[in-house]
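To start, the structure under review is shown below, and the notes come after it.
For this depiction, one protein chain was excluded, whereas all remaining protein chains were kept in their positions.
A and B are the chain letters, set down in written order, and residue numbers restart from 1 in every chain.
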Amino acid sequence: MNILLATSTTAMSGEGVYNYGLVIFLMMTGLYLVLAKGNMIKSVIGLNIFQVSVIMFYVSMGRVEHGTAPILLEQDLPHHDSEHGHDNHDDSEDHGLLQTRSDVALASTADGNHDADGGTDSDVHPQAHPEDTEANSPSLHTVDGRTAYSNPLPHVLMLTAIVVGVATTALALALVVRIREYYETIEEDIVDAIENRLQKEEAQS
Amino acid sequence: MIEWSQHLPVLQVVVPLIVAPIIVLFRNKNIAWFLATATAFFSLYTSIELLTIVQESGPIDYAIGNWERHVGIVYHIDIANAYILTIVSAVSAFVFPYSYHSIQQEIPEYKLHHFYAALVLCLTGLLGIAATGDAFNVFVFLEISSLSTYALVAMGDKPGKPPRASLAAYRYLIMGTIGGTFILLGIGFLYMMTGTLNMAELSEKLPALSDTSTVRAAFAFITVGASIKLALFPVHTWLPNIYTHAPNVVSAFLSSTATKVSYYVLLRAMYTLFGAALAAQALQLKLLIGPMALVAIFLGSFNAIKQTNIKKILAFSSVAQIGYMVLGLSMNNLDGLTGGLIHLFNHALMKGGLFMAVGCMFYRYQSVELSDLKGVGRTMPFTTFAFVLGGLGLIGVPLTAGFISKWYLVLGAFEADVWWLAILILIASLMAVMYIFKVIETAYFQEPNTDIEVSEAPLSMLVPTYALVLASVYFGIFTEPMLGAAREAAEMFLSAGGM
Partner (left out) sequence: MTFVSTITLVFFVLLAVVAVAIGKMRSLFAAVMLSGIFSLLSASLFVLMDAVDVAFTEAAVGAGISTVLMLMVLHLTSDKETHSNEVKVFPLLIAVLCGAVLLYATQDMPHFGDPNAYIHQSATADHYLNQSYDDSHIPNIVTTVLASYRGFDTLGETTVVLTAAVAVMLLLGRPKEEEHDLSKSPDPIIEVGAKMLIPYILLFALYVQFHGDFGPGGGFQAGVMFAAAYILHALSGTVRSAQEAASENVVEKLIPLGVLLYAAVGVWCVLKGGNFLEYNALDPEHPAHGQHLGILLVELGVGITVFSAMLMIFYKFALRGREVR
């Protein structure tokens, strides 16, 4: 068990680094596309990539190991607890499940410091619960007997960011359409060249 | 009975936010103008009320949704943002009435109600940035003001001519969105390290975390993002084309508000959020920002002298004025920061008035090129005199508001042991004389073009122009109201950082 915990901790720290590194790479690809003024539509796409990467960054900070989406599961709703005697699984099994989990949790505390990585691998102890009804199988997302949820706040913020992003894209594209109608091109360097020529002509007249 | 006065902080932003969609519902240009102007006046009334309350009894907190600060969004009005709210509202209260004739000349009638809706939305965004006490909320309203700005500016395209306004708006969109995304990134870093978005909580939690690379990077990103929006050298390149090619109403409004609010955001970030936390690094940053401000001042002034388009002159002048504001910030002492803040106020009044005067000239001459405006001092004496008054304020002649701000900047320079800055400020003011005089020379000492029959601008345009310009003179003589507020705000920022 110690070895298992050790590897899972290393895996997490390895994940910790590559995750951010990849997001940063995506951000910078988008930023480069925008700054390297080439085709206007590509610049808009680059801006999109940049923005979506920032969104990815926020979302990844909200994630909790073994967590699930922040929508409360049936068993975590208060009315469920007060009624769990009447639900489709009986008392003894429910309590048994929780007790067995915390027994197991205590056992692993004795063995090693599982508090450090904040979660126990639930599939380490298959024999603790022979009967596992579907309505009450928190195997993937339970940590210390409670469900682990990912943090909802980054999600909320990023919903806003996505909408802001599409609004910006729509506006940028509308401007590109207007520019194209006159200059007949959407390559920034050609537009600059035309503008230089026009301004020279105007200065002479 | 409902005590509406206790809801003033949120009404300041919500009333324009409600009026804008109402304007979209009515197709009528007169109703649109009327609603926009009424909103501007209401906004001015509210902001003055808030400023008075804050000066008498200290900062106000308003919990939207009545959730505590770690759960919901809380509006926090203190002397600094009440000051900014008043300036933005005041400018709108002068520019919106002025707009009636001015904009009708520049855009087709069927677009007018959308134009006013976008204008009110821009106002909503700017007010929302200033009033809030929540970091992410700043981003949302920043985007509202930015998006509306892009469309408002692009309306300056003339039919059959190259769409320079749309091009300028596109370039501003790209740079502005990068800036906004940098700010978003910085906010994300701060949230990641503290778990909160509330500015007061951030200012409490950040000092303990100031040693982390994440917080330092957040500081860098937020500063760069705000600088892009502020048009600080070297990321100022979007500004000249925007002010030049936008419709005159939009140039007047934006030049007096958009960069001012971005300056406020920079101050808030530097002093309130990071102040205590990063005092040492902030000092180094100011040493970096100071030189950029100086380059902005000289580059802006020098470019202004070269131009033949009055709006371009004023636009490059704005780059220089922003340099003055940031110079005051970089001095990191009471006089310098007061100077920066009072210059913010003065520039809003003066530049707004100047652009409005130029708008009057365009209204009759259909041009803003100096070559077309020869002798305008004789054909449009009142308008030109308004321009002269505004120009004097820009130069910093005594008895105008511009003098007070330059005075404080000089005081700040002496206090920071960089007395030679005072000499540079003087030289830059002389450069301002040069570009203002260029306009005066064309206006008064050249023969007017007698082909065109030109009369004075309509009263509805002239009166607001004079009101704004005369306000600049008034506050140059009776300095205490706004100067007191600026000094208080500077004190607040420098001491505890606010909140």
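Basically, a contact is a pair of C-beta atoms (placed from the backbone, for glycine too) under 8 Å apart; a residue touches a chain by one contact, two chains touch by 3 or more.
These numbers were taken from a predicted model, which means no experiment stands behind them.
Trainee: Can you work out which residue in B:60, B:193, B:440 or B:463 touches the chain that's missing from view?
Mentor: The single option touching the absent chain is B:193.
Trainee: Counting contacts across the full complex, list the positions on chain A that touch the omitted chain.
Mentor: Residues 11-33, 35-39, 41-42, 44-46, 48-49, 52, 55-56, 59-65, 67-73, 77-78, 118-119, 143, 148-160, 162-167, 169-171, 173-178, 180-181, 185-187, 189 of chain A touch the chain that is not shown.
Trainee: Take the complete complex as the reference. Which residues in chain B touch the chain that isn't displayed?
Mentor: Against the missing chain, chain B presents residues 2, 7, 10, 14, 17-18, 20-22, 24-25, 62-67, 70-73, 108, 110-111, 114-115, 117-118, 121, 124-125, 128, 134, 136-137, 140-141, 143-144, 147-148, 150-152, 154-155, 166, 189, 191-197, 212-218, 220-221.
The criterion applied here is as follows: only the chains that are shown with their structure count from here on.
Trainee: From the mean C-alpha coordinate of chain A to that of chain B, what's the distance rounded to whole Å?
Mentor: 37
Trainee: Which residues, counting only chain A, touch chain B once they are in their complex?
Mentor: Interface residues on the chain A side: 31, 34, 40, 43, 47, 50-51, 54, 57-58, 61, 153-154, 157, 160-161, 164, 167-168, 171-172, 175-176, 178-179, 181-183, 191, 194-195, 198.
Trainee: Taking the complex as given, what residues does chain B use to touch chain A?
Mentor: Answer in residue numbers: 136, 139-140, 143, 147, 150-151, 154, 157, 162-164, 166-167, 169-170, 173-174, 177-178, 181, 184-185, 188, 191-192, 197.
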